[in-house]
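Only a single protein chain was left out; the remaining protein chains are all shown in position.
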Amino acid sequence: MTPETIDQIFVITKHWLLGYVPAALQPIVSAILSVVPILLAFPLLFAITTVLERKGLGRIQNRYGPNRVGPLGILQPMADGIKSLTKEDVVPRAADQIVHFLAPILIVIAAFLAYAVLPIGRNMVVVNLNAGLLYFFAIGSMVELAVFMAGWSSHSKYSLLGAMRAVAQMISYEVPLVLASIVVIMAAGSLSTVAIVEAQTGYTYTFPHWFVFTPWGFAGFILFMIAATAESNRSPFDLPEGESEIIAGYYIEYSGFKFALFFLGEYLGMFATSALAITLFLGGWSAPFSWLTWIPSYLWFFAKLLVLIGIFIWIRGTLPRLRMDQLMGMAWKFMLPMTLLNLITAGVWHFMPGGILRWIVCTAMVVVPCILLSRSMKQGKTLQVRTYRYAE
Amino acid sequence: MSQLNAYLLVSALLFSIGLAGALLRRNAILVLIGIELMLNAANLNFIAFWRYGPNPAALTGIMFTIFSITVAAAEAAVGLGIILAVYRHTKSTDISQMNTLKG
Partner (left out) sequence: MFLVFLILAALTILGTAAAMGLRKPIHCILALTVGLVGLAMLYLLLGAQFVGFTQILVYVGAVAILAVFAIMMTQGGKMNIEPHPEKPSSSTLLAGGAVAGAVFAVIAWAILSNSPSGTTTPAQPSVTVVEIGQALMHKYVLPLEIMALLLTAALIGAVILAMPKEQEKS
């Protein structure tokens, strides 16, 4: 078993299975064989992530996470699944029945559709679209409509308020998300995710050519991750679903399995944007050093995905929630100018000859506006020692 | 009936549905949506002729459609802004009640 065989084991298995199918049915069976691993792997990752998140958050908050079900609490997702399947499904009488039913289904469908263009390993992408990145963002914009459907159909003030906040936040942060990925499109010269990963597979002196190791790539990666956190409504941007503000936001009136579907959709969306960040900036399935390429490509992909999920959980446990006006101000006044300046920096990087001067100029072009913009966003407030006033 | 004719018939049907909606609905927003539907029907026409036409390499149909989608989005934004401004004034979106120039 050479490393190449282990790397391509899934592709070889698929071709071997296709050999047993008559030629007329081959396209359909090929499509099914490509899609079924995704339908199995990512919900499994979702189950693992729920345990990781609860235990990780618990440890950050100086407590144990769930530790009753199974050793160290690893079988907790099974208990959660049984609970959500057996809970009574309460639908408000004044709710719009059809729309109420379709909203969680639409979210899950949109979240699954986004995985079709993500390369999980070498030669392992479901469909290699020429405009793959555009497809991903188009599917992402369908999630907003589903969120609004959920909030509207529940016929409750809190859910409508949560839905409006969530949709406003998601469309505001979609702009920096797309602009931060345009830098990568400029550098790789193609919208196809496979071509973008291929552009990052070279090594110089054992260091990889990932885009995150350039000034514009690093800034783009940070901006993309902030926008991705806001797009999936995760802390610190989870005002629409904040439990202490508006209880559960747009999915208050959902219970049982539909709530679990919303949860699944949100986490799958988080995985999809993390996987896209890995594809665009972190080199997709390529290994970090040239002497590590014997490890299969899909293992590298999932390792990077787990690292990014860990970072999401870490940020959730550490940072406080942003207010709505702070959130929107950051999107339009900080991230949008930064992404546009990042574009100019990437252009300068492309046209300057290689060398240390290019690094200095581009790093300055990224760091100086960041400092200036964040100074202006502070609105003249300086950090002070916290004082308390008590009611007498 | 060739394939091009099938697409053109679908586009004509979409256009007449949009026209019927724009003529018959009383909510101003739905009239705007009818107009958007007519623009979409024209886009389908362009793409169908690009595909089955004599010179697909010139990309004329695709270019026209891209610009048409952009213009339609801009027009929808401004149109909805106008509807909101009128609503703030007259507290209604019923176009049959907006029959005076007063106010």
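We call the chains A and B, going by the order they appear; numbering starts again at 1 in every chain.
Keep this in mind: a contact is a pair of C-beta atoms (placed from the backbone, for glycine too) under 8 Å apart; a residue touches a chain by one contact, two chains touch by 3 or more.
In this text, all values refer to a predicted model and were calculated from it rather than measured experimentally.
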Visible chains in contact with the missing one: A, B
From A:V91, A:L134 or A:M328, residue that would touch the chain that is not displayed: A:L134
Hidden partner interface residues of subunit B, rising order: 1-10, 12-21, 23-27, 29-30, 32-34, 36-37, 40, 43-44, 47-48, 50-52, 56-57, 59, 61-63, 65-67, 69-78, 80-85, 87-88, 91, 93-94
Touching residues (missing chain, whole complex) on subunit A: 94, 96, 99, 129-131, 134-135, 137-142, 144-145, 148-149, 152, 155, 160, 164, 167, 171, 174, 189-191
